[in-house]
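With one protein chain held back, the other chains of the complex are shown just where they sit.
Chain lettering (A, B, C and D) follows the sequence in which the chains are written, and residue indices restart at 1 in each chain.
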Amino acid sequence: MEKAKKNQWEPKIIAFLCNWCSYAGADLAGVSRYQYPPSIRIVRVPCSGRVSANMILDALRSGADGVLVSGCHPGDCHYISGNLYARRRFALLERFLEFIGIEPGRVNFSWVSASEGEQFAKVAQEVTERVRRLGPARKLVKEIDSCPA
Amino acid sequence: MSSVNEKIAGKIRSIASSLLESGEVAAFLGYTTGSLPGMMQPYVARDAKEAENLSWSSFCVINLANYLPALLKSFEPPRRPNEPPPEGPLPKVGVVATGCWSRNMVVQIQENQIDRNRVVIVGISSRGMVDRRKVQRFVGNREILSMEEQANFLVVKGKDFEEKINRWDVVRDNCKTCTHPDPVIYDELVGGLSGKRDIPDRFRQVDEIEALDIEERWKWFQEEISSCIRCYACRNVCPLCYCPTCFVDDSRPQWVGKSIDRVDTALFHILRAYHCAGRCTDCGSCESVCPMGIRMRLFTKKLQKDVLELYGFEPGLDVETPLPLSTYKVDDPEDFIITNIKKGDKK
Amino acid sequence: MFYATLEGLRRFNIPHKFEFISVISLYAQLIREGRLKVDSSWNREGLKFTCQDPCKLVRQGLGDVVADDLRFVIKAVAGEENFVDSWPRLSNNYCCGGGGGALQAGFVENRRRYGRVKFDQLASTGADVVITPCHNCHTQILDICDFYGGKWKTTHLWNWLEKALVLDDKA
Amino acid sequence: MIRPEDKGLKGKEQMSRPKGSVLVVGGGIAGVQAALDLADSGFYVHLVERSSAIGGSMSQLDKTFPTNDCSACILSPKLVEAGRHLNINLMTLSQVLGVEGEPGNFRVRVRKNPRYVDPEKCIACGTCAQKCPKKVPSEFDLGLGTRKAIYLRYPQAVPLKYAIDADACIYIKKPGRCGFCQKVCPTGAINFEDRPEEITLEVGSVILALGFRPFDPSGLDFTGYGTLKNVVTSMEFERLLSPSGPCMGHMERPSDKKEPEKIAWLQCVGSRDVNRACHGYCSSVCCMYAIKQAVIAREHSESGRLSSSIFFMDMRTHGKGFEAYYERAKREGIDFHRARVHTILPAPNENLRLRYSGEDGEIKEEEFDLVVLSVGLETDPEVMKLCHSLDVELDHDNFVSTSPFTPVATSRPGIFVCGTLAEPKDIPQSVMEASAAACGAGSILHESRWTETRKKEFPPEKNVYAEPPRIGVFVCSCGINIASVVDVEEVTQYARTLPGVVFAQNNLFTCSQDTINQMVETIKKEGLNRVVVASCTPRTHEALFQETLREAGINKFLFEMANIRDQDSWVHQKWPDAATRKAKDLVRMAVAKVRGDEPLPYNHVSVTKRALVIGGGVAGMVSALSLADQGFPVCLVERKDSLGGHARKFYRTWQGRPMQDYLEELVRRVETHPEIDVQLGATIEHVEGSVGQFRTRLSNGFEVEHGVAIVAVGAESFKPRSGPWNYLYGKNPNVHTLLELDQRFIRDDEALKGLSQAVFIHCVGSRVPERPYCSRVCCTHAIDQALKLKELNPEMDIFMLYRDIRTYGKREYIYQEAREKGIVFIRYDLDNLPRVNEQDGNIVVDVIDPIIDREVRLHPDLLVLASAVRPRDDVGELSKLFKCTMTEEGFLLEAHMKLRPVDFATDGVYLAGLCHYPKPVEETISQAQAAASRASLVLSRDAVPAESVTAVVNVMKCTGCAVCTQVCAYHAVTIDKNSGKAVVDTGLCKGCGACVAGCRSDAITIKNLGNEQIMAAVEAAMEE
Partner (left out) sequence: MEKEIVDLSSIRARVKRQIEKAVPDAHIDYCLTCGLCASGCPASGIEGLDPRKFLRLLVLGQDQEILETNWIYSCTMCQRCRYACPMGIDVGRIVYEIRGMRPREKRPKNLQRSCDLQKQSNSTGIPNEDFVWVVNDVLEEVRQNEPQWKDLQAPIDKKGALYYLNQNAKEPTVEPEEMVPLWKILHVAGIDWTYSSKWWDGANYCLFTGDPEDWEYTVRKQAEVVDELGCRYYINTE
């Protein structure tokens, strides 16, 4: 049954999902039984607008191999415009991280609505594949051996 | 001292002393000559006499806007947090401002850190400030004992040498790429305006890094910050870093460790730069004060480039246009966002 | 045909004093009343029986009641365990394909093609004997059995009923 | 109790003040919804249910279409709510004997049958049932499984109390013979002396929600049902799929308990059959439930090899999201055969053989190992008897008669009907009608609102500030929904090792009433001050568990959920080990987060008692009147210069009732109603505020303050001016849309009588790639128009070119009537469209008749296009103003497709009519009444709960830079003039957190959702 090969490395990805669209979309993926790799750890936030650069960096610092932030499509935000402010923050952060050498694909953004269960599963799949291709993320993680035992 | 600087300094002094004399301002923030060659110090003149100490040169590398909020505050009567401010106008402060400083003040005005009504801005179009490090590089390891400014040259003298350096060659990087050397807001003007400068390759340094591949960029970033000693001089000198508790000092939440571990240092620089996104006016103070010569301006410059590219915005040009992260457009670019993975295809 | 008379009387509103019954119902009645005593012990080999439900008698005639009577009689005659029912059955059974004048109308090929369904159905029961309580069915089922190579024996019910009769003090 | 002779003069006085309570008969989803609506808007409700538990047919379903929600999971919270509601008197095992009196003042005789178990004492431990020696077939499992003589109707039954089946009980039949249950019951709850009791209730109005029973196909011998073991009904199949069913959701076929690998569904068993089933109506839901079962069965298939085939006449996926569901099922390989099967034939190994004829006449045969009969819905004879005794008129199919303009009123004033008792219908439609019936029932009693209700008191909350966290973790198996993938025991044990966790346990159904009750006890006993439930999604269950905490005296915000079902077990079915690891991570994250949670205040917003209704069509006007009649002021806004909307263009309902007469009366009532302020020629410009306190500015400058809003902005008729669905529309004068033909009917166009041939093309612009939904109304509308043409000229030849005829419910009769009148129906497919050409100005239509596979050429002098109903383009703007969402097609999206069909996710905003989805006028009216009912839940109160999870400023860190004020969409944050620091207006704050992310100084945060808590969760996710 366990299809994932034992030796295949399964990344851990922190997904910040807005409660109203993407989290509901993730629920719908479940309700519709769309299968996706078990790599995503969802943190429910009220709105993608709640997600700051700090949170994304914190996830990477904590050892996440990838981060996904997903919100409502523009115009659908339950809080009217949270996702639109977020879009600017994310755009700058994404470019900046790439500028300093954090691989594209580590930090991902998507819009998934409450009715897009299948889309959510596909996004989860896609992000997992991106991260898997990149391998474990170590750039912003302190090396264990530098810590006193 | 060049006659240009002398002229300017003279004008500053006369404006300052008349402002102080008339009581229009309670203090005047400018520069005075420092103890070392090529070192200028921020200086607050509180009366006409002290105004005589004001000076000007190509070495005014610290953004005076950084001191303005505190100086203004010092003239407010002490009150409890919820006590209404006193009736009637509060004392004003005069300040010297070049292009980037003035733009910085605009941002601070937008962010409620400076009350425009309480500052009298004496604007000066900047000719570009000189990077002492570049000068030093010019003369190698030799000790510089004096620096004399001429119109387009610097004459550097040491124990057994004298070098005449083309001034523009040692002007700071940020000044070289500055498009708005003129003050954007001012109440008095010293000297003439030079107009907007068109710099085709103003982001050349950023472009060069962008041209590297991802691992090379990471290597560059790691090397760039490797010498950082977390002294926070860059932060302290930045007029936009005014949080009462900086994230680097905060432990609730603790976004960044306090060590000089490469990860902590990296996060410090990433977040510091990111906090300046859409706000930084590229005054260069941070680099100027860095004891380790870290070019952290590259980080803010990258953000500046992207903000311009994505949102057509340059910070500090006016007080009306909202800062880019406090606003949005419905059709802002979003090609980086996964919106639709091909419909209908199921595995 | 049962239906021809039954429906004829009804449709044309033909006055009559008699009650119109099927011989199958009569058999069942007589056996139930004990007037006919039958014994299935003759069937030592365990011949398996199935039956056709004639459309004119069952679906169009008296319905499942008479079809149940038919089964009752066969079971009494051949042994309960020796009856194999077909599916569909009773009122929903297939027409043999000989009805409606098909046996007279010619179109032999068509008739046998029709009968293939009946043949497959009967063949799948594995029965040795197919009881056909209608002459049309009898003729058609004989024909398709022969034509498609069936192994069963197609007969009327009376032959077996006669065989199973218990004759009081006759011997 | 008032005796009739006591009435006299006083009687009149009493009549003027109606009773403040309502009787709801039937505890299915419709009855429960009606009861909840009424009880939440100021009425006391007696909910009478015949069986031992509420839940009705919906509780027997495994999943529901089109969202595939687990039926029990979405229903359970409502049942629990009804079971615990202070203002609902739940009377199970009870029957209504008679109703006397008049509206406002009914006396109801109710017989309470003995339960033989004292519900006060029963703790549902189940020891009695374990010991009970008597097994009988379980009616809940339709006889596929067994239960004991002492039993629970189903595991999540509400009330969760055992009952003794007197017909089966050994002791009751022969006292002294058994009585084991009494001996083993730890609480002494068994009471063999329990006797029936007759009581009289006084209520102001009555709602009948008695539901349906599935058609029994035993009489249809050709189905083999009852003889061929592997032929089951669809309801039985639901039980076979259900985790709480006889095979624990493992899907076994009856003959040999093997998992079927090939299943066929036969549609229309007991529906659309005037010959054998005597049910000429369409049961409306079977097509969708068959597709759902086919889809779900595949998921249940352990072999993964299941193939599903559906044999049907017309595929009726006419509801919201249904067509997409159908298309997806096709894509996923479900076989759809447009063929009916005469007889199910046996095949070797108890398999079944289906012989069927393709549309082209080719005979095919296929073998299946299970056949499901998609049985229709019919009225239970017991229910018919009750209706007769109540003097409530039934139609010839024994459904309660209603009229299109009063869709939930019965023939007897003061008695209302909802759900499938009036016509077969799906769950959302039933829920909608339930709310509409509640509106009707409450409307006549509005003066007596809050006169008979009681108020909920929670125990005082324990102060937990000073305490270290004592966290309890409850891990749910959700039947097998979670437990079949995730090792819940391992997760539970793991939870015990987490810091701060002092208690952890695994439950079969954490949301069941007994677990909930037990949770309250556990919290008290273990001294818990924080709770984590690892189960399904907080979006549906958070509120239930939060209330549980309150009942245990704990602030409800000291709670977190770990979503280990929707976002774990359901999406990682093939990776059980990884799913278990993930579940542990999720639990650890929730525990990390809950540690930081703090008690929050319960905020309230006072209610402006006025409704804003947007849209002056039938939906808007009916909602407005429904509210105004209850004494709530309404501002009705219509963008055009007159009221009436879409209905202005309609000739008549399919039942033959003239639309314009009704409309005229409706407009008159609205215009003259003292409580309704009509704003014509106005649109919505700006909206601010939230539930209880909206402030809206209209385009005419008018400003209105209101507590709720109902969006009823209608839709448009698609006009195929160009493109593939053009069919000469706009080019030949004899080509009309349906509404254009209606115009001609309305003005009595004589020319219509002279026509010799009319052709209707169905699905013009519906069910096509660019508009992939069914417009629901057009089949019925087109057929009714064809009939009207036949009335005008019986000699007229009429052809209907259709894809599937979707005359659901009783509408099937007009389809039958149309065929009877000689109207010819010819089917076409998208890859075989009718071709319409002009020859010398005459229309020529070519179409292939699929049955004889020949090209048919028609020469109509009238071509009618049954064109799509499309959403209005400006709905998007409006939805943004009210923060509502839209479907991909552009219709407004309700909060929940199944159980909240008229609510938006945004509190205090409701929807009705065509802007929700195309629907006929009777459904529009009931939805409008439903919206009014939902709105009255707010309007009937002085204050409604407001957001507790709000932003809070740390002034020590605040610089007053005002980023927070700029990014706040609700203007909830401002800079205080004195302090220069940000301040939050908690009444306006929605807790979105935009300010938090915007603040560089970490000076503003969301309560219980601060950065530290999120970091804790993130960091917890990474620990192993």
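By our rule, contacts are C-beta pairs under 8 Å (C-beta built on N, C-alpha and C of every residue); 3 or more make two chains touch, one makes a residue touch a chain.
Fair warning: this is a prediction, and the values are worked out from it, not measured in the lab.
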Whole complex considered, the hidden chain contacts C, D
Out of D:543, D:851 or D:956, only one touches the absent chain, namely D:851
Where C:30, C:47, C:65 or C:84 are the choices, the one touching the absent chain is C:30
It is residues of chain D that touch the chain not shown, namely 220, 222, 268, 272-277, 313, 338-343, 355-359, 361-363, 756-757, 797, 799, 816, 819-822, 824-825, 827, 846, 849, 851-859
Logged for chain C, residues touching the omitted partner chain are 1-5, 7-9, 11-12, 14-23, 26-27, 30, 35-36, 54-57, 59-60, 91-95, 97-102, 104-107, 110-111, 113-118, 133-136, 139, 156, 158-159, 161-162, 165, 167, 170-171
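Here, only the chains that are shown with their structure count from here on.
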Distance between the CA centroids of chain B and chain C (whole Å) is 108
The distance between the C-alpha centres of chain A and chain B, rounded to whole Å, is 35
For the pair chain C and chain D, the C-alpha centroid-to-centroid distance in angstrom is 54
Residues of chain B that touch at least two other chains are 247, 253, 255, 325-327, 346
Touching at least 2 other chains, the residues of chain A are 54, 58, 75, 81, 85, 89
Counting only contacts in the complex, chain C reaches chain D at residues 64, 87-88, 90-92
Within the complex, chain B is touched by chain A residues 53-54, 57-58, 61, 73-75, 81, 84-85, 87-104, 108-111, 118-119, 122-123, 126-127, 139-142, 146
Per the touch rule, the chain B residues reaching chain A in their complex are 206, 209-210, 214-222, 247, 253, 255, 257, 261, 263-264, 266-267, 270-271, 273-274, 277-278, 299, 302-303, 306-307, 310-311, 324-330, 332-334, 336-341, 346
